[in-house]
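Only a single protein chain was left out; the remaining protein chains are all shown in position.
The letters A and B name the chains in turn, as written, and every chain counts its residues from 1.
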Amino acid sequence: MTIFAACAALLMGLGLFGLITNPQPLRKIVAFNILGSGVFLLFGIVARRGAAAGVGADPVPQALVITGIVVAFAATAMAVALLLRLFADRGDTRLDHESAAGTESARDDCRPP
Amino acid sequence: MTDAASQSVLPVLGIMLPATGMLLMLLVGGRYVEWLALILLPAGLAVAAAIFAAVWREGHTLIYVVGGWQPPLGIALRADGLSAAMMLVTAVIICATGLFAGPQFSQPRGRPERRAPLVFWTLLLAIWAALNAVVVGADLFNLYVALELLTFAAVPLVALTGGTETIEAALRYLLFALLGSVSYLIGTVLLFAAYGTLDIALLSARVRPEPISWIAASLMTIGLIAKTALFPLHLWLPPAHAGAPAPGSAVLSALVVKGSFFLIVRLWFDAMPGLLNLAAAQLLAGLGAAAILLGSILALRQSRLKLLIAYSTVAQVGYLFLIFPLAGAASEPASSIAWTGGWLQLFSHAFAKAAMFMAAGLIAEALGHDRIAELGGIARRLPISTLAFALAGLSLMGVPPSGGFVAKWLLLLASVMQGQWWWAAVILLGGVLAGAYVLIVVGKALAPAGAAAAPTAPVSRRREVVALTVALGAVLLGLVPLQPSELLQIGRLDVHALAAR
Partner (left out) sequence: MTSALAFDLALAALVLAIATLTIAAREAMSAVISFIAYGLLLSLAWVRLRAPDVALTEAAIGAGVTGLLLLGAAATIGDRQAGAAPPLALMLAAGLACTLVASGLAATTLVLLPEPAPTLAPPAMASLATTGLGNPVTAVLFVYRALDTLLEKVVLVLALLGVWSLAPDRVWGGVARLGPDAPPRAMLVFLAQLLPPVGMLIAIYMFWTGADHPGGAFQGGAILAAMWLIVLTARLADMPATSHPGLRLLVLAGPMLFAAIGFAGWALADAFLAYPEGYAKPLIILAEAGLTLSIAATLACLVAGPATRTPPP
């Protein structure tokens, strides 16, 4: 179990590294999934440590992980949808940090209802 | 919780009413969406008012054990005085936003279902359900799910009517929020591993100031700070809040960012009360002070109205973090004074910011743009909206009579009583800077129209009145007596009794 504990920590570190350094948002999303799965593995270790009363692992953290996996997928789906829309609009998915944000804010409110 | 509590199903209703309403809306679609909104908004307001009345009348927390399974195995919901107040403010602002947004997101009769109305109304209800779940939740993982609900409702709201840059802002918001959720989740698993429970009340009894609880608390706080857009993790907020449609910006700035802040306070004051020492409190408030100063200065430099208001949100959120040194690691009666002041700041900012975004939206509709330099003459064309903006600005500046004034006065009082006079300086400086950017806008609005002024589009008078009423809400909060509120003390964990144990 210590093996998987170290594995979980390393996965979290790897995922975080990928999230920070890779410029493409799609790769960031993949790295975020690795980071998330590392966190869930940590839950799994806590569950395994809680083996008692005839079960191999505490069922509560396991249920939390199942919920977490579904939520993580939903998050990935939303991020990918935004990404694909961004790509369709301008053919480039990089998040420019110097973009002139909010230039469309006025136009949106002026659109006739 | 040391005081008594009573069972009530109202907290569950507060979550389930908007949640099932949202599902129904998606099912029926089309014109029925607005009918459903017309029924659900008042119903939700009634539930929030009922909770408020029940907590105030009985003077103690409302508890609900879901499914009959007690924590630590099951999940409990708790509505204390603070939750009741938050729920009522949330309900009022969401109803006002619904009234404001009605004409803008309406489904014309006989035409096929349109995207923006369906999406707007369902997201509004989802945000409401999520906020209610956040304020009555008493289980750390349940709160995680509530936070995700809030994020998934807020991000599409940002992207609802925007173009490419707003989509980019929405994606950046989502990435920040997801990173925050992951950090929060790591803290949660560490706390469960160390203490065997995720229930806040049980944790308050079991948590000891040891390294693992410090690590968990720090990770969770960092995650929640990213969602609250506290300096230095505030970069996502201005383009996102400015790019959303006006009613969306109102709800986002007034309520959504406050949800994660509420959890930070729950964490440090209720789940791990012994942990808030001097260093942590000063650090959090220090970041808040930086947010106040930086946000206000950046607001002054903006050329577009909605961006100015968004940067103002970054600044005003900073005031909230003064709760930690002034009400946290502090002694009575200053602690209660600061507690009341901090939450009053949250409520009055909610009303003021909602009114500001509504007014800005109407101005932008009329002029066709929101460039501050060219606002000349708008005061004559839209006097009600300008008045709403000005009244809201008074609350942000802290000018009496307004909720903002009472809040800042109480915080000033508490900081002087504690001898932490440096926070008083920050509060006063923040008020001056807020005055500067509000007066810039109002001044430009009062100026005569330029020579090349374009004709203005008509704007619904009813919507202007809604904006004004919300701004008056911020002013009315100023009629609250200048003393610690009893309501907000209901259910508040007595730190010193715990420490003496």
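Worth pointing out:
Note that in this section a contact is a pair of C-beta atoms (placed from the backbone, for glycine too) under 8 Å apart; a residue touches a chain by one contact, two chains touch by 3 or more.
From a predicted model like this one, the values you see are computed outputs, not experimental measurements.
When the whole complex is considered, the residue among B:Ala5, B:Ala43, B:Val145 or B:Ile372 that touches the unshown chain is B:Val145. Taking the complete complex into account, residues 1-18, 20-24, 26-27, 29-31, 33-34, 37, 40-42, 44-60, 62-67, 69-78, 80-85, 87, 91-94 of chain A touch the chain not shown. Along chain B, the points of touch with the absent chain fall at residues 9, 12, 15-16, 19-20, 22-24, 26-27, 29, 64-69, 72-75, 112-116, 119, 122-123, 126, 129, 133, 141-142, 145-146, 148-149, 152-153, 155-156, 159-160, 167, 186, 190, 193-197, 210-212, 215.
Everything below uses one rule, namely that only the chains that are shown with their structure count from here on.
Separating the CA-averaged centres of chain A and chain B is a span of 25 Å. Residues 73, 103-106, 141, 145, 148, 152, 155-156, 159, 161-172, 174-175, 178-179, 181-182, 185-186, 189, 192-193, 235, 238-239, 242-243, 245-246, 304, 306-307, 310, 361, 364-365, 367-371, 457 of chain B are the ones that touch chain A when the two sit in their complex. Taken together, the chain A residues at the contact with chain B in this complex read 12, 19, 25, 28, 32, 35-36, 39, 42-43, 46, 49, 60-61, 64, 67-68, 71, 74-75, 78-79, 82-83, 85-86, 89-90, 95-97, 99-111, 113.
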